[in-house]
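Missing here is one protein chain; the remaining ones are kept as they sit in the complex.
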Amino acid sequence: MKQVAIFAKVHDPRCQGVASELVTWLEERKCLPLVDTHLARHVGYARGLTEKQIRDRAELVVVLGGDGTLISVARLFSSRQVPIVGVNLGSLGFLTEITVEQLYPVLEQCLADSHRITERMMLDVTVTRGDQEISHCQVLNDAVINKGALARIIELEARVNDDFLTNFKADGLIISTPTGSTGYSLSAGGPIVQPLMKCVLITPICPHTLTNRPIVLSYQSVIRITVKSSFDEMVYLTLDGQVGVELQEGDCIEVSRAETTTALVTSPEKDYFAILRAKLKWGER
Amino acid sequence: MKQVAIFAKVHDPRCQGVASELVTWLEERKCLPLVDTHLARHVGYARGLTEKQIRDRAELVVVLGGDGTLISVARLFSSRQVPIVGVNLGSLGFLTEITVEQLYPVLEQCLADSHRITERMMLDVTVTRGDQEISHCQVLNDAVINKGALARIIELEARVNDDFLTNFKADGLIISTPTGSTGYSLSAGGPIVQPLMKCVLITPICPHTLTNRPIVLSYQSVIRITVKSSFDEMVYLTLDGQVGVELQEGDCIEVSRAETTTALVTSPEKDYFAILRAKLKWGER
Amino acid sequence: MKQVAIFAKVHDPRCQGVASELVTWLEERKCLPLVDTHLARHVGYARGLTEKQIRDRAELVVVLGGDGTLISVARLFSSRQVPIVGVNLGSLGFLTEITVEQLYPVLEQCLADSHRITERMMLDVTVTRGDQEISHCQVLNDAVINKGALARIIELEARVNDDFLTNFKADGLIISTPTGSTGYSLSAGGPIVQPLMKCVLITPICPHTLTNRPIVLSYQSVIRITVKSSFDEMVYLTLDGQVGVELQEGDCIEVSRAETTTALVTSPEKDYFAILRAKLKWGER
Partner (left out) sequence: MKQVAIFAKVHDPRCQGVASELVTWLEERKCLPLVDTHLARHVGYARGLTEKQIRDRAELVVVLGGDGTLISVARLFSSRQVPIVGVNLGSLGFLTEITVEQLYPVLEQCLADSHRITERMMLDVTVTRGDQEISHCQVLNDAVINKGALARIIELEARVNDDFLTNFKADGLIISTPTGSTGYSLSAGGPIVQPLMKCVLITPICPHTLTNRPIVLSYQSVIRITVKSSFDEMVYLTLDGQVGVELQEGDCIEVSRAETTTALVTSPEKDYFAILRAKLKWGER
C-alpha cells in the first residue's frame, strides 16, 4: 500500500478541487494519501499529518500549484529522495511541468514504476558567525545575499575551495543551481544552465566592477562568502526566495553540493527546451 | 568682496588641511570664506554658519572631497545656481575633476570670471501619498526605487506624460540624469550619457521581463511611477544614494526636470572622455 | 492638385493590391499618384517615373510595406522634407505604424492638413580616403562598421568633435539615431531612445574591453571613426542595413546630424510606448 503525499497551494480553490479528486483516485487504487492539517479539511479528512510525518512516510509526492510550492516541498524532502510530481494549475512552470490532464497517466506510470525522473542538484548552505552555526538549509534554486534597500553597495569576499576568487562590490550575489539559473539569476544577467547538469553558478547583482561576470563552477566547489563590510546597513541571505536570514559583518556563508538531489518526475511530452521556449517566449518575433 | 563657500568631507584630515590653506588664500584675495560649524573648528574660526546661511550667501562654492560630497552640496544649491569647483583629494571623480594642483589656478579664473562651466541637469522628485506630498527633493544623480532585501520583486507602473509606459516587475528602477548615468545605472546595465545632454534615463534593476531595457527619454518628460504591489514588504526610494524615503503601495513618485541646474566648473585640462577612460580603465587591455 | 507618391514593397501581391485601390482613391480626390516604373504595371499605368522625378515632385508619400521599405524611402527624401505615411501590411512596424484600416482616415487628415507628424532625426555619413570623399549618404536608422566574417576583431579610433573618445577593439560599431535604437543597436545591447529625441548613440558590437558601453551623445556631436587596423581583412560600412561600402585601413567615417529630418505621419491611435510594448512583447509574462 503506497503512501502518496499531496501538497497544494494554500487558499487556491482549484488546487483544493484537484486534491479532492486525487484523494479519491488514490484510495481507489489502494494508495494511502498523506495530507497536512490544512489540506485535510479541504479533502474531507478529519485530521492531517505534520510536515515531519509526511516527510518520513511518503513514497511519492504530488505537488499541486506553482514552482514556489514545489521548491518548498523540495526543501522539505532534502534529506530523503522521494519522486515528486509537479502539477501546474495555472501557467506552465519550469518545475511543475505536468498538466492536470497528464496527472493521472503520469501517476499510473509512477505506480507501475515506469516513470522517468531527472535528478536536480541541490545546494547545502551553512551560515557561521564566529564559531557558531546560525543557519543550515538545502536549496533547489538559489541562495541570495542582498544589501538592504537603502544601502548602495556591499562588499563580499568570495573563495572557492581554498583559492581567493574576488571581492565583489555589488548589490548582492546569487549562488544558484542549474535549476535556479532560470530564476533570479537570469534577471541578473546569468546564463541558462541545463538542469540535468551538476555545477554551481555565481551571478553578481549590479556589480560595481563592470568586468565581473557570472561564473560557472564545478559541482565539487566549496564556496565561502564572507561579509566584509556592510556600511552600517543590514545584509540579508534569502534561501530559495522563501527563507530569510539577517547577516552581520564577518558572517561566512558556505555553499556546496547537497548530498541528496530532488527527483523530479518528468513530463512524458515536453522536453526541457520546449519548456524554455514557452516560458521565455522564444521564437515569437 | 566675494563670498566663497567651502565644503569638505568630514573627518578627512587631508581635506581639513587643504581647507585651512584655502581659507588663507581666499582671505589674502579679499574673499570671505563661508564654512559650516563643523569645518570652522578645523580652519581656526570661532564659529561657522548654518547650511542655509551658506546657501543664501555663497557666490562660489569649493568642494573638497569626493563625488559623494559634491552631490550633497549640489542638492543644497538646487534652488540657486552657484558655480561649484569640485576638487578630488583621493582618486579622480566623475564630478570632482579638479586636482589639488589645479585648485588655485582654477580659482584665479573663477575670481576673474574667466572659468568654464558645464551645466548639469537635475531632476525634481516628488512623492505623493493620496492627496499629500510626503517628500520633495532635487537630485543630481538619480532617484532609485528599490525592493526590501527579503522581497523578491516589486511591481511599478510607469507613465510618461500621459502615456502608459509599462509595468516593471523588477528589483527596482533607477531614474537618472546624464550625470547619474555613470553611477548606479551603469552597474544595472544602463548606457553612458554625455553629461552636457538634457534627458532622463530609466534603468530597470534585474527586470523579470528580459526585454525590458534601459530607456532614454526627452528632458521634457514627466515620469510618474506608482507602487503597484509590494508583496507585504517595504519599498524604498533613495535620492542620490543619500536620502531614503519609505514607500507604500499606491504611492506615486513624480520625476521631471528641475528648474535649476548644477553649474560645475570644468577642469582646464581634462575633457569628459578622458575622465571616462580613466575611471572605466578603458584601453588598458 | 496634390501629388502623392506611392512606394510598395516589390513582389508583394498584397502591397500591389492596396496600391491599386489607393491610386483610385487618390484620383477620385483629384490627387495625382506618382509611382515608379515597377509599380506602374501593377496599378494599370502605362509607365512610371524615375525615383528622382518622384522625389522632386511628391508633396506627400505613402509607403506600403515594412520598416525596410520606409527606411529606403526616407533616405531618398533626405534632401527634401515631405510627410511620409508608413503603412504596415504585415506585422506592426516601429516606423510603419499605420494599419491598412487607418490608411484612408489618415490620408483624409493629410489632405486636410490636420495630420500629426513626428520629426525623426537623420544622420549624415561621409567616408573619406586620403583627400577623397568616397561615400556620402543620409541614414534614418544607423551606420554600422563591421569586421569581415573571418576576422576576429577590428580596431577603430573614435573622436567626438575634437576630443579623443577611445579605441574600440570590437566586432564593430553602430552609430545610430534614436529611431535606430530599436534596430541593430538593441541586439548589441544598446538602450531604447525615445524617437522624438535628438541625439546620437554609439553601441560597440562585442567589445573586447568589457567596460566599453553604449554611449549617448549630444545631437551636435561630430563623430569621426578611423579604421586603425584591419588585420589583413576587409572592414565594411553598412548604411541603414541596405547600402554597403568597403573600407580600408586609414579610412575616416564622419557622422553628424543631417540637415533634414524624416517627417513621419503618426498613428492617431498608437503612441510610441504602445508600439514598443507590442514589438518587444512586454508584459506578457
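To keep things simple, chains are lettered A, B and C as they appear, and every chain counts its residues starting from 1.
Following the convention adopted for this analysis, contacts are C-beta pairs under 8 Å (C-beta built on N, C-alpha and C of every residue); 3 or more make two chains touch, one makes a residue touch a chain.
Remember, predicted model here, so these are calculated numbers, not experimental data.
Visitor: Among A:I192, A:V243 or A:A263, exactly one should touch the missing chain; which is it?
Guide: For the chain that is not drawn, the touching residue is A:I192.
Visitor: Return the single residue from C:H208, C:K228 or C:K270 that touches the missing chain.
Guide: Candidates C:H208, C:K228 or C:K270; residue touching the omitted chain: C:H208.
Visitor: So that we can see where the missing chain sits, which residues of subunit C does it touch?
Guide: 146-150, 152, 170-171, 184, 186-189, 205-208, 210, 234-236, 238, 241, 244, 280
Visitor: Spell out the interface residues on subunit B facing the chain that's missing from view.
Guide: Against the missing chain, subunit B presents residues 210-211, 213, 279, 281, 284-285.
Visitor: On subunit A, what residues meet the omitted chain?
Guide: Looking at subunit A, the ones touching the missing chain are residues 160, 163-167, 178, 181, 186, 190-194, 196-197, 199, 201, 208-209, 211-218, 221, 271-274, 277, 280-285.
Heads up, the rule we're going with is that only the chains that are shown with their structure count from here on.
Visitor: If you count the C-beta pairs in contact for each pair of chains, which pair comes out on top?
Guide: The largest set of C-beta contacts joins the chains B-C.
Visitor: Is it true that over half of the residue numbers where subunit A touches subunit B are used by both copies, so same, or is it different?
Guide: same
Visitor: Could you grab the centroid distance between subunit A and subunit B? Build each centroid from C-alpha atoms only and quote it in angstrom.
Guide: 41
Visitor: Would you give the residues of subunit B that are in contact with at least 2 other chains, written as numbers and ranges?
Guide: In subunit B, the residues touching two or more other chains are 186, 208, 280.
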